[in-house]
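With one protein chain held back, the other chains of the complex are shown just where they sit.
In this document, chain identifiers A, B, C, D and E correspond to the written order of the chains, with residue numbering beginning at 1 in each.
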């Protein structure tokens, strides 16, 4: 019944080995935004959101989510993050989030920064959805990664 | 020192009570997309992504993430989800994800559907990032919610 | 070798059955305090703690911990919490926390309220420990529980 | 590009809907065993395992694992378990575990009982592996399930 | 709208960077106690607690909680603990817990020891609460920390 085994022969997911890679300081920055109505933005600005302080909750949620990345993304390596920050900028029609993750290790932290950004944005949605259900998360992307053998990378302007 | 306590008096986050709400069948659908290069899209299409089968990993990750929503989003209620599906559509320059969550309960499942969509998209990023680091997650939004006292809601076309 | 099996015969931990119990609205309130130096208290009051806003982090941590209770306390039943609040009072030499949890269910939520209180206090310790390592968590107790067949219970004054 | 979408058209994993099912009392029993050397069995019997009390650790681990089932098995529904027990029998060449899970709900608890049994056996392996690395977990199976529309099921004798 | 951004300018929580710190052996010891009635203490002593062996459950819970510290305390770094112990002393009106955590790393393990102590005490409360709901957790504190650049620290006698 050897022919059955081909079912297992293509596209097999696996956590790629990083055993041979060098430990270097690695850092990644990701950003994204959530577009919302003027009413929703005003409620955040005036601290008038019924569920509470939006930025505090979204920041904590993003930092904690960065630590859960390997538990969420199937093939991510568990990493000992050494630093995480999450910041917000209030734009004319949106809140922009910028997340940074860093460590000294064998693999990059792009997914940790991206996960922090996404979960911060989802938390904003959750806090404000009683005011505006049509909010849209957009433009979530890696801004830069530094450290590691493959060299630094920066998003095109 | 009563004046100190005002530090605690505004914008306090809390998990709002749903004790008085009725149990009804509730369902939410969310969607989003990840824009990528033709090379990345071809690799997914031809099952040529080194990390393995992208759709299988992203679908499982999205379903499992829906179950983790209350662990990720600070003020979400823990919910006994009764159904979750995650589907993908290959578009010309992107993969589109559509996630559905449903239960019989006292509060809606918008965050579960949105979380499933986001984590599926993050998983696609992780699987394909060796080919294209400039992928962008965009247009993550609620498409519809049904059930519950506040009535049904559908995104504007 | 029947005599060996007695190793298993005493004190066996088990999650007690609540299948026969009625679903009622249940609520529990717990409190506790963390005693600290004047310097530490002033730093919190003046928002001068290097790690950030102490109350916001401690409140979110307490609410999220309430949802993790069954994952922390071995024999606790997993519960669908319907409401959680965490509040702080600044006292002369301490921060006092008061946590409330509620649900409609078959078993009480004392452990959820106590866990929220403890993790909020631990988070305050973590945020402020660079200023004062000698802080002491004390007087963590159940204040009241209501609902359920065994009747209401209130701590002695 | 319709032909691309077929990648998504077969074998799609999904959490099947149980919304239409009735809430009934459901119970499942699973068992399994770990075969080991006389030396390992004697160490457990004489409480001489360096890592500590094997049964206490394995029992707690099994009960806690039952509560994590939906976090481990991708398509399992999150369930509000109402009762879990884990028991051990010392056999001539093995430890046998018997795990029971029960709830009032819309879907069965077979996976919860099986997960409790497996993690209890893995914990025994971990506690005793310094004495015997060749231990084998075997005969892990469902013994019975009761409740639910499809009727009761018992393993053949 | 630049004035809005000040909402984000004070007290921002962040996981402080430890990238530049040296890896050293670090150890922390924390203790605490739970005061209870003579009846509750006798039940523990006589192994007469209906839920099972109190010390075994509380010890395992404390050790497992130490490993969850970064998942509970928002700004704690994820750490690769190398050793955890939890011990109990039966006092005249209380159970005292003493928890130790250690690792070779860039940051201290005070929070891990304190979390282990708190969760052990909460587990005792849960096991014994059917006998005594008025138990009080008190005097949870750091006893010592060793290793790291800032030098050793011991609680005043």
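Definition applied: a contact is a pair of C-beta atoms (placed from the backbone, for glycine too) under 8 Å apart; a residue touches a chain by one contact, two chains touch by 3 or more.
Here the structure is a predicted model, which is why all the values come from computation and not from measurement.
Student: Mind giving the shown chains that are in contact with the missing chain?
Tutor: If we consider the entire complex, the absent chain touches A, B, D, E.
Student: If I consider the whole complex, including the chain that's not displayed, which of D:18, D:65 or D:79 touches that chain?
Tutor: D:65
Student: For the chain left out of this view, which of E:13, E:40 or E:103 touches it?
Tutor: E:103
Student: With the missing chain put back, which residues of subunit D would touch it? List them for me.
Tutor: 10-14, 16, 32, 47, 49-53, 56-57, 60-61, 64-65, 68, 71-76, 110-111, 114-115, 118-119, 122-123, 125-127, 129, 133-142, 145, 153, 155-156
Student: Which parts of subunit B face the unshown chain closely enough to count as touching?
Tutor: These residues touch the chain not displayed: 53, 56-57, 60-61, 64.
Student: If the hidden chain were put back, which residues of subunit A would touch it?
Tutor: 1, 4-5, 7-8, 12-19, 70-71, 74-75, 77-80, 105-106
In the analysis below, only the chains that are shown with their structure count from here on.
Student: Out of curiosity, which chains are bumping into both subunit B and subunit C?
Tutor: Looking at subunit C and subunit B together, the chains touching each of them are A, D.
Student: Please identify each chain that touches subunit C as well as subunit E.
Tutor: The shared contacts of subunit C and subunit E, listed by label, come to A, D.
Student: Among the chains, which has its CA centre at the largest distance from subunit B's?
Tutor: E
Student: Roughly how many whole angstrom separate the Cα centroids of subunit A and subunit C?
Tutor: Their C-alpha centroids are separated by 29 Å.
Student: For subunit A, give me the residues that contact two or more of the other chains.
Tutor: Subunit A, residues with two or more chain partners: 47, 53, 56-57, 60-61, 64, 68.
Student: In graph terms, nodes being chains and edges touches, is this line, ring, star, complete or other?
Tutor: If you draw each chain as a dot and join those that touch, the picture is no line, ring, star or complete graph.
Student: Using the touch rule from the top of the page, what pairs of chains touch, sorted by label?
Tutor: Every pair of chains in contact is listed here: A-B, A-C, A-E, B-C, B-D, C-D, C-E, D-E.
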